[in-house]
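For this view, one protein chain was removed and the others were kept in their places.
Let's turn to subunit A:
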Amino acid sequence: MTDALAAASTTTFDGPRVRVQRRTTSSIVALILSVVVLVAVASMPLWASQGLIRDIVRLCCYIAIAQMWNMLAGYAGIVSVGQQAFVGVAAYMMFIIAQLWGVDPFVAVVLAMIAPALLAIPTYGLLHRLDGPYFAIGTWVIAEVMRLATSNFGYVNAGAGMSLRVMTGYSATERAVGISLLAALMLLVTVGGSYWLLRSRYGLALIAMRDNPIAAASQGVNVSRLRFLIWVAAAVGTGLAGAIYFMAQLRITPPSAYDPNWANIAIFIVMVGGLGSLEGVIIGALIYFFADRWFGQYGATYLVVLGLLTLFMALFARGGIWGLICKVVDAPWFPTRRTLVEERQ
């Protein structure tokens, strides 16, 4: 893909004519596959059973939440272990708008996104002065506060939770169509949106910030504003996944909505798949999804193995599985790197 620099480079270089290329053969294949996957997810009611749809929606939610965590930790350098705050608040908001205010649930999913955005702004104000581990603990505290507050809030039926009874107004097929379309939209917004952002004018600034925040700031990148924007965007993306997940579940309680496991899953997926890459998230989500299905029955042992695996990757393979793959073959699915190609004259 040629972009703005190509025009600039032909005028500023006296040397060989060059153009900037970012598209690779592997990226074209990946783009076609992505479109196929999106269409497949959107058209699930045509080919999948109810059970399979539920599983795929869950996988899509994992990918979305992990990708949002990846933007936070991998690019903005923010480590949050309290992303469940946004899962819960968005899902509860959706239940309130749909069940208590009588708005169509599929519209409510979109309207509910105001809740994580509104929660993200003041929490960032509270947290942004904290560094590293203190920031992480702060996010956890906020998630716990949200869980306790919700558990004592009579309007949403407190600790007993709510059911999405308005969904009975739709037939099973209609629900499947709606959920499938929402899941496809969520993938497009979270993964597609991240990819678009990384290739935009802000992309280089974001990657610069990932590599060295102090140098990026010294070079004119507004690090604090970018961090804030990513924090809010990640809150909304995480919230969208939460709202869709609990819409598929039809039932919500404070312990399930604000389950710390949401953050654990995101951390596992990103650390094992590959921090700071879009490909890694997809690989990690698939690994988690199948590990959960095949080994979930082993209970505590299974969790210990997952934890050890995350620890092992963090210590010995910082780039995750995608980083290991990259060492062997250079075939990015979502390339953000620019290559200068000399043109024959």
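Heads up, the rule we're going with is that a residue touches a chain if its C-beta (ideal position, glycine included) is under 8 Å from a C-beta of that chain, and two chains touch if they have at least 3 such contacts; residues count from 1.
Keep this in mind: contacts and distances are computed from a predicted model.
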From "NADH-quinone oxidoreductase subunit D", "ABC transporter ATP-binding protein", "TIGR00659 family protein" or "Nitrogenase iron-iron protein delta chain", the hidden chain's UniProt protein name: "ABC transporter ATP-binding protein"
Residue among A:V156, A:A208 or A:A263 that touches the chain left out of view: A:A208
Hidden partner chain, touching residue among A:N152, A:T168 or A:S218: A:S218
Chain not shown, touching residues in subunit A: 5, 8-9, 12-15, 201, 204-205, 207-208, 210-212, 214-224, 337-340
